[in-house]
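Reviewing the structure listed below.
All protein chains of the complex are present and in place, except for one that has been dropped.
Right, chain A next:
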Amino acid sequence: MALLSALAAQLLHITLMLLAAPLVVGVTRWLKARLMGRRGASPLQPLRDWAKLLRKRPVLAENASVISEAAPYAGFAACLLAIALVPSFAQGMALAPLGDLVLLAGLLTVARVALALAGMDVGTAFGGLGAAREMSFAAFAEPALLLCVLTFAILAGTTNLDAVAVAMRDGGLGLRVSLALAAVAMLAVAVAENARIPVDNPATHLELTMVHEAMLLESSGRHLALWEAQSALRLTLWLALLLAVFLPFGTAPAGSGPLAWVAGLLAWLLKMGALCLALAVFESAVAKMRVFRVPEFLGAALLLALLAVALLFVSTGLA
């Protein structure tokens, strides 16, 4: 019975995430447009775009290899598995034992490598440029993320995401300076990983500073739809991860029934809406930075995360 309920929660969670992904992107875009004084497209616009792209026949370059055709699927599958491991409205889902934070980072790397290889497949200048930059940013984002994981591992005693979320929700940890620092670091990593302002501009094409879009220039039809959906999924994943770790309030505990799930779902939707608003406000308020300033931005995140860990060593008297 418990297994069945965990399985149901897992399936509901995956469905929720797949539904939420286009909405998160659409709502953020709509909010940004409103903040800038425009009317903005409907929040459902991403879904319509993808449906349109799916109807079109993809055009591949003459020298495109099997990588161009397989990479969108591989990247999407890795993202899908990763997002299935991040708890949303309920804890103790069927895949919770698999949900290790290091594995999560690994799955995101799979998606990143698939994208970079697809960008290099045809041998165009833009694709290689984007791939090189994308892989380079990860060299700074990854250590910052791992140090945040170290903070959680010290506080919760494990790197299992579900267990971390439970430890954070049940309190006993209280408000800590370390957690605040880790949250800032993780936000910076999330911004960089999702190619948002100030690291990259998700609304541009054909700018010399772009990263993510540069790798997609040769994709079309269903391949482009898969890449776009994957990037929406990744944004949702990072926001859900931030919610699960830093704002786990209202989430239904493991083994609870459908009523608690509904409450958890409402709480999650509220939190997600608030986070989208925060993202839209932040993106409207800051300017995009030069591409070679990004290491400084991520380096600051790395230092903050290191500071969080060091403070933890001193404050908790682990020594």
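One rule holds for everything that comes next: a contact is a pair of C-beta atoms (placed from the backbone, for glycine too) under 8 Å apart; a residue touches a chain by one contact, two chains touch by 3 or more; residues count from 1.
In this text, contacts and distances are computed from a predicted model.
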{"item": "Undepicted complex member, UniProt protein name, chosen from \"Amino acid ABC transporter membrane protein 1, PAAT family\", \"Hydrogenase 4 subunit B\", \"Vanillate monooxygenase\" or \"Iron complex transport system ATP-binding protein\"", "value": "\"Hydrogenase 4 subunit B\""}
{"item": "Sole contact to the chain not displayed, among A:Gln45, A:Ser136 or A:Ser284", "value": "A:Ser136"}
{"item": "Which residue of A:Met17, A:Leu31 or A:Ala163 touches the chain not shown here", "value": "A:Ala163"}
{"item": "Residue numbers in chain A that touch the chain omitted from display", "value": "54-67, 69, 73-74, 76-78, 80-81, 84, 95, 97-98, 100, 102-103, 106-107, 109-110, 112-113, 116-117, 120-129, 131-133, 135-136, 138-147, 149-150, 153-154, 157-160, 163, 206, 217-218, 221-222, 225-226, 291-292, 295, 302, 305-306, 309-310, 313-314, 318-319"}
